[in-house]
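Structure, as structure tokens:
The complex appears here without one of its protein chains, the remainder shown in place.
The first chain written gets the first letter, and so on, giving A, B and C; residue counts start at 1 in each chain.
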Amino acid sequence: MSPAVGGGLVLPLAGFSGLGCLFVDFSHSAMAADYLHRVSDFVRNEVEPVEGEYHRALHAGDSPWTVLPVVEELKAKARDHGLWNLFLPDSERGAGLNNVEYAPLAEQMGRSFLAPEVFNCNAPDTGNAEVLLQYGSPDQQAQWLEPLLRGEIRSAFCMTEPAVASSDATNMAATATVDGDEIVLNGRKWWSTGVGHPNCRFVIFMGLTDPAADRHRRHSMVLVPTDAPGVKVERMLSVFGHRDEPYGHGEVSFTDVRLPLDNVIAGPGRGFEIAQGRLGPGRIHHCMRLIGLAERSLELALTRGTSREAFGKPLLNLGGNRERVAHARIAINQARLLVLHTAWLLDTKGLAGARSEVSQIKVAVPNMALDVIDMAIQLHGAAGLSEDFPLAAAYAGARSLRLADGPDEVHLGLVARYEMAPYRSGTSEGGGRG
Amino acid sequence: MSPAVGGGLVLPLAGFSGLGCLFVDFSHSAMAADYLHRVSDFVRNEVEPVEGEYHRALHAGDSPWTVLPVVEELKAKARDHGLWNLFLPDSERGAGLNNVEYAPLAEQMGRSFLAPEVFNCNAPDTGNAEVLLQYGSPDQQAQWLEPLLRGEIRSAFCMTEPAVASSDATNMAATATVDGDEIVLNGRKWWSTGVGHPNCRFVIFMGLTDPAADRHRRHSMVLVPTDAPGVKVERMLSVFGHRDEPYGHGEVSFTDVRLPLDNVIAGPGRGFEIAQGRLGPGRIHHCMRLIGLAERSLELALTRGTSREAFGKPLLNLGGNRERVAHARIAINQARLLVLHTAWLLDTKGLAGARSEVSQIKVAVPNMALDVIDMAIQLHGAAGLSEDFPLAAAYAGARSLRLADGPDEVHLGLVARYEMAPYRSGTSEGGGRG
Amino acid sequence: MSPAVGGGLVLPLAGFSGLGCLFVDFSHSAMAADYLHRVSDFVRNEVEPVEGEYHRALHAGDSPWTVLPVVEELKAKARDHGLWNLFLPDSERGAGLNNVEYAPLAEQMGRSFLAPEVFNCNAPDTGNAEVLLQYGSPDQQAQWLEPLLRGEIRSAFCMTEPAVASSDATNMAATATVDGDEIVLNGRKWWSTGVGHPNCRFVIFMGLTDPAADRHRRHSMVLVPTDAPGVKVERMLSVFGHRDEPYGHGEVSFTDVRLPLDNVIAGPGRGFEIAQGRLGPGRIHHCMRLIGLAERSLELALTRGTSREAFGKPLLNLGGNRERVAHARIAINQARLLVLHTAWLLDTKGLAGARSEVSQIKVAVPNMALDVIDMAIQLHGAAGLSEDFPLAAAYAGARSLRLADGPDEVHLGLVARYEMAPYRSGTSEGGGRG
Partner (left out) sequence: MSPAVGGGLVLPLAGFSGLGCLFVDFSHSAMAADYLHRVSDFVRNEVEPVEGEYHRALHAGDSPWTVLPVVEELKAKARDHGLWNLFLPDSERGAGLNNVEYAPLAEQMGRSFLAPEVFNCNAPDTGNAEVLLQYGSPDQQAQWLEPLLRGEIRSAFCMTEPAVASSDATNMAATATVDGDEIVLNGRKWWSTGVGHPNCRFVIFMGLTDPAADRHRRHSMVLVPTDAPGVKVERMLSVFGHRDEPYGHGEVSFTDVRLPLDNVIAGPGRGFEIAQGRLGPGRIHHCMRLIGLAERSLELALTRGTSREAFGKPLLNLGGNRERVAHARIAINQARLLVLHTAWLLDTKGLAGARSEVSQIKVAVPNMALDVIDMAIQLHGAAGLSEDFPLAAAYAGARSLRLADGPDEVHLGLVARYEMAPYRSGTSEGGGRG
């Protein structure tokens, strides 16, 4: 199809190419609906009620870098209910759900900071598991994937670096040098989420192996036991004052870390290829969890706003508060539909058919969530800023997702590039973000 | 399901009640896809290319309140192609498309101010036709519906009044008084769109019949021939300087207009009931047309922004312009999905199952469209403000839809009320918008 | 002063360089206060009350491109009151007010589309008069300046061109070629405001004279009688549907327009130098008039919002309307102070000391005004879109000022460049707007 548009340029139909097919059937499979109800019930009945006490207990002890018994109890219960590893598309080990089916479950898990681990669906373990499932050797799977899927160990992912603008992946400075049948790692990574967990046993490290190779064949991903000589967690970082114990975000140095070549995932030079595959589903998960967080925040706002009074009226009957609630509902619904549509594209057309949309949700959803959470904070008054409500921590988490996995600006640049592609070629000089 | 939330309140699951079922299948029927391709081709190949010349010819003549031959030619061609009355759900007279299937066609028609009439899918004729189809007597249908569906006559709808805040329907002051076997109309209406068209033969008038009746049984809808004694078009109004000839927006006085009782649609007192039924599909149509207008504006922005240069670069490579394009794409996609989901709710659950969503789109889409059109204007420089591009007129049209069919603020109030409904009852005193 | 900042960079104090001195004394001279009261009274008592009737009379006649008697009566009255040519800094011909003193008067005049001409302070006549006063020869002054200052003739300014992105002044294509003792003009200009006025007797044309000269010595400004052979007003443009009769915005062609060299202002090659001088005061005037327009719009919103009712309450007591009023007040006050401070910088430090600020107000004020006017429109319902209130025309006027005299984006680029100047030099490659 080549209709004439505007000044006469021949273009594909945005209505089709932009949104795939436009006809929608919001029905669903019975299995997926059943999971959704069960996860939703579990989060509300088992997880949310213990959040407050868990938080207090964690911070009342000697160190918050610990696993409280309640977590293991909840994990066991979720596993008994068959609500375990639901993120795994692989049907032997997981539930065999596709992205569209799993997305609403991720939303439910996003309501509580405790929930993802309870269902063994915590990032970055989920992404690491997918990598090992798809690219790992049988030995790698036996050693690391199986205990990870049993919830016995945790893991981290080491990609971002402190010394360079990591929004541009070609800036990466850490090295993974092949030396005979060994690989030697050097460099400094940070924002390695989960590396503070007492059960964190390995990280996946990405580094430069062959600077002379083709641009997408230069890097390798390496499995690194956290107790390997030369690996050191230098410090744990805070996000808006939150350290997110017991997972945490670490700055990790790698100094002449020497490992067998067998620790390289899929062999040297395949780092970018593997990283690409993580991105689509990972961003769906992040975004759906944020939607759950936004829904929870809106519920808190409604609860507070209808029950607390000032000037003789419930807060929501004052000024523009009702309008703010309405805007929140509209924003959440739009964001959810955008993510679900992106999940559907991923399922039906693969990452190649969803590149723009994956960047779109990466921009739209964290910003939406921040607006909703901020509104909820404001309705709570100063209490909303404190640890008495999960809102300030929610804000910190959502804020970090405007930067993690690529800042807004990089994704906006990508979306723009896809829009401009059908137009004249002279504008492509802009590089990564123009 | 009654899980515990936040402070312990028992609530339905927002995830279900708010968005119906969450699982999405973006597939579509072969018939609907075929219509979409054909309408899209027709708009781009037949309608858009003649827009500029049509506009110039209309305003070069003695009066723009006329029907140029090209319009009748296009109508005949569209009818020959079977692209006619597609909005009609009734399968004998129309294509039998439901809201989800028709919505993307409305989007295509929204790209051009000429297109809706070409396909005989112009408002308010569409809503008037639906009313007559559902509520009209056989005589009313023969006299008014059939020529309307053949595209031989046009019509208008007279509801809004100049003297009162029509956002509150109970303010309505015009009367439709039963006097024996006649009904007598008095009052002044304005923003009667289409009443300036040379072929406008009737209006549907809404007035107060029985102030003592139950609140939703007080008003009547009456079929009024435009040449009935006592009907006078006092003046044609402008919207941001545009009069939208040859349709126009009229201020119409009704002075002792005396008609047979048979002209009352479905009998006296059923005005509100009938008005309700118009709203759902009508808002879907308006919103989807605006999405088409936004897509067209984005295309114009991309065409201009990639072809015109300043400071040695295409405009889109300057400053934040690419980000603006990306934001436009994200906003359009989110809005379209929200409307499609609302259409699906209307189709599967009726208006009662889509009340909040219908108000959500009524707020979200016009504001989105205004942002996108304004961005496109800015990229065109001063030319964007002029009649050389359809952008200024598009802005005026989209701006009026923040007021027509209820201003943003009323719809936000409704959305908020639906959100608050599950919470405590003490906050319901706020009336229409609190 | 060279304190260390952030990462150790040595910078001037933003507190000083950015805002000049920070200490403020909001007192004023008795003369300026007297003018302010008198202009304010005149606008409210003499001009605003006749606006509606003027508008109706203008559009009821055969042609709106005419001067109604009421205008000449008001001009005579204003002149009799000594409220005439107040913009002129020159104290013999004008009132001798500086920018800080004149700015509040411009605000008052901005309240009504009629007022600027009534006080003989209409753009672009004001800028043209300043140019002639400062650069014109005695003959040029006698022939064009004196009747302009007497209000007997009007004028226009021809700079922007349709075929190129005029935001980049180096794109200018029109030519002003010296041929012996004559100058020959060729090219096409548009958005020549005021050229439609029946009394428009001359335009100032800017064109390329010597492409080989230094970048700022290439262009000339030429006085062109509107009846010179080769000058043709091709059409009058609309802005959001408004033609702003009887002034209008014209597209004007110049075809071998041959004039004596004496018509060149200050001699060939000085066009840019002269243009520079216009910009500072001109932008102050535009911005202050917009502030007056925003104040007037807020007053209309308050009048409507306190007098019209829906759902049993005045409109302003519904939803977020009061908050919108408050935001409007805050935005207007901030904008006014920014312009007054810029005026003070212009008066005390010249254009060189106010470059960033002049660009700041050029971005901030039109956008503020649009927000306030749009809010007022929304509070008026559909009436706000019509010609029954001055709001739609106000919106069109304010919207055009996001493009006239440089679009927002160019000015944002300039402001950013001034901010970045003290930092490292490697970022200056961005050209006009980076």
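To be clear about the criterion, a contact is a pair of C-beta atoms (placed from the backbone, for glycine too) under 8 Å apart; a residue touches a chain by one contact, two chains touch by 3 or more.
Only a predicted model underlies this, so the values are computations on that prediction, with no experimental measurement involved.
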Quick one: which shown chains sit in contact with the chain that's not drawn?
-> A, B, C
Based on the whole complex, identify which of C:Gln108, C:Ser238 or C:Ser400 touches the chain you can't see.
-> C:Gln108
Contact with the hidden chain (one of A:Asn171, A:Thr255 or A:Gln276) | A:Asn171
Cross-chain touch to the chain not pictured, restricted to C:Asp41, C:Asp139 or C:Glu234, is C:Asp41
Tell me which residue among A:Leu279, A:Leu403 or A:Ala421 touches the hidden chain in the full complex.
-> A:Leu403
Residue-wise, where is chain C in contact with the chain that is not depicted?
-> 1, 3-7, 9, 11, 13-15, 18-29, 32-33, 36-37, 40-41, 44-45, 48-49, 100-101, 103-104, 107-108, 295-296, 298-300, 302-304, 306-307, 314, 316-317, 322-323, 325-327, 329-330, 332-338, 340-341, 343-344, 348, 356-357, 360, 363-364, 409, 411-417, 419-420, 423-424, 426-427, 429-430, 433-434
Touching the missing chain, which residues of chain A?
-> 160, 162, 165-168, 171, 190-191, 237-242, 308-312, 315, 318-321, 377-378, 381-387, 392-393, 395-396, 399-400, 402-404, 407-409, 412-413, 431-434
Using the touch rule from the top, list residues of chain B that touch the missing partner.
-> 319-320, 322-324
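Heads up, the rule we're going with is that only the chains that are shown with their structure count from here on.
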Chain A to chain B: how many Å between their CA centres?
-> 40
Per the C-alpha centroid definition, the whole-Å distance linking chain B and chain C comes out as 38
What are the residues of chain A that contact at least two other chains?
-> 322-323
